[in-house]
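Okay, here's the structure, questions in a sec.
Only one protein chain is missing from this complex, and each of the others stays in its spot.
Moving on to chain A:
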Amino acid sequence: MAMPFFAPGDDPGANFPDLLRRVGLNPESVFGAAGGQSFDAMSSLGVPHATTCVALRYDGGVVMAGDRRATSGNLISHRSMEKVVQADRHSGVAIAGAAGPAMEMVRLFQLQLEHYEKVEGASLSLEGKANQLSTMVRGNLPAAMQGMVVVPIFAGYDLRRETGRLWDFDATGGRYEERDFVATGSGSLHAGTVIKVGFSRDLDRDAAVDLAARSLWEAADADSATGGPDALRGIYPVVATIDADGWERLDDDDLAARYAAIIQGVAQR
């Protein structure tokens, strides 16, 4: 492979997707593979779908959480999917929708943030990152029309404003900044309600993590496509916090203890 070296006029700058286009690789082609099939045909392909993810702000950062279940129709196709992933040091993405294209989009997004940071010598602003992700979601629109919808949540710690911020997206790339919390996926009605009821502006990290864990419990309880904590296999939701020190994922022992407390509370009601 020759080194990518460009004349000033057609230099793609620090944009990795543009670099892919410039060397003849189409970043959208990985998402737009649906090629004229109907929604029914796509559903019968049995493409795994990912479900419930939430994010909420707390005093000093954001919590992101997602269950681990992927479904194809009425079947559970995967029990340990990671829908909440780190994007870079101070941000993360949670995905709901067709799992394959969503994972590919996240991979490209992670690389774009790192590529920009290395080429420019400084990382994008948090808002710049949200805009970049919105461009990628919009690029997926043709595939979304075929049923391969990808609607991520983006959250992170804004180092300039010194606060946690979060966004959700629609299939056209529409980008909406939420004030306090957001939920997406099939169990979002239940998860969102739990957070809405339990939320307050002065939650600390610990309380926010508990609220996120509780919201996923209730979503799993009422929505068949959302997986609950699986103590038998030792699979717990992915829960992570992002603050000034960066991304930190909670370990399974911690989550096991939190869910044991939730289960006890539920048993007593």
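Throughout what follows, a residue touches a chain if its C-beta (ideal position, glycine included) is under 8 Å from a C-beta of that chain, and two chains touch if they have at least 3 such contacts; residues count from 1.
Convention: contacts and distances are computed from a predicted model.
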Chain left out of the displayed complex - its UniProt protein name, from "Response regulator", "Phosphate transport system permease protein", "PTS sugar transporter subunit IIB" or "20S proteasome alpha-type subunit": "20S proteasome alpha-type subunit"
Residue of A:L111, A:L189 or A:A260 in touch with the missing chain, whole complex considered: A:L111
Sites on chain A contacted by the missing partner chain, in the whole complex: 1-5, 16, 19-20, 23, 25, 107-108, 111, 114-115, 118-119, 121
